[in-house]
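Just one protein chain is left out here, and the rest sit where they should.
Our next item is subunit A:
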Amino acid sequence: MTQLVLHNYDLDDACYRVRLVASCCDLPVELRNVDMFPGMEQVSPPYLKLNPLGRLPILETADVTLRHTGAILLYLAGLDPQKRLLPTEASALAQMMDWLFFAEHDLSVSTEARAISIMDLPGDGPQTIAQTRALLRIMEDHMSAQEIKGLSFFAGEEITLADIALFPAFALSRDCNIDHDAFPALRLWARRVRATPGFVVMPGIPDYH
């Protein structure tokens, strides 16, 4: 199989999503650790050549260079012979994509809120935290409805890429002072995500075992 190289920063939640999908799909990935903070190595000339957007994660293979988390996740899930994180049915697939876009686009504010809180980066802390909380509430409302329908995950009965893409924003929310008290449905869902074979943690997400 083609060699997968992930340009990675351990504390970055987008890089964590990639590591998590790779682990759940049993795909070996070679990590190249990047000094994102405080070194800002992702905007150094060699990295800007790889990704002019100046961001991580970047996934490199002999054939492709991918620099959007969603695209990387889709690629990895597609490489998995068992396709365990990809629904085949059209509606479930579309729902997965809907939440994947939510995670990549809307929820990017949670990454910003967390970076402001823990790395003291510039930005509007209170505003980004309030936006993150409002988005987590949308997720809580959805999972409350899913539970009533007897569905355990965001896009249906089975775990998909959507759940993995959404998980870090909830699991790390305490880093920007958003507690889990008001999200009972997300607490139960996060427990199911944790129980997925191959699940791994990152700094800030405790391993209970």
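The criterion applied here is as follows: a contact is a pair of C-beta atoms (placed from the backbone, for glycine too) under 8 Å apart; a residue touches a chain by one contact, two chains touch by 3 or more; residues count from 1.
Here, contacts and distances are computed from a predicted model.
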Exercise. Of the options "FMN-binding protein", "PepSY domain-containing protein", "Oxidoreductase" or "Imidazole glycerol phosphate synthase subunit HisH", which is the UniProt protein name for the chain that has been left out of view?
Worked result: "Oxidoreductase"
Problem set entry | Which of A:H68, A:R84 or A:R187 contacts the chain that the document leaves out | A:R187
Seminar exercise, completed: Those residues of subunit A that touch the unshown chain are 141, 144-145, 148-149, 174, 179-182, 184-185, 187-188, 191, 206, 208
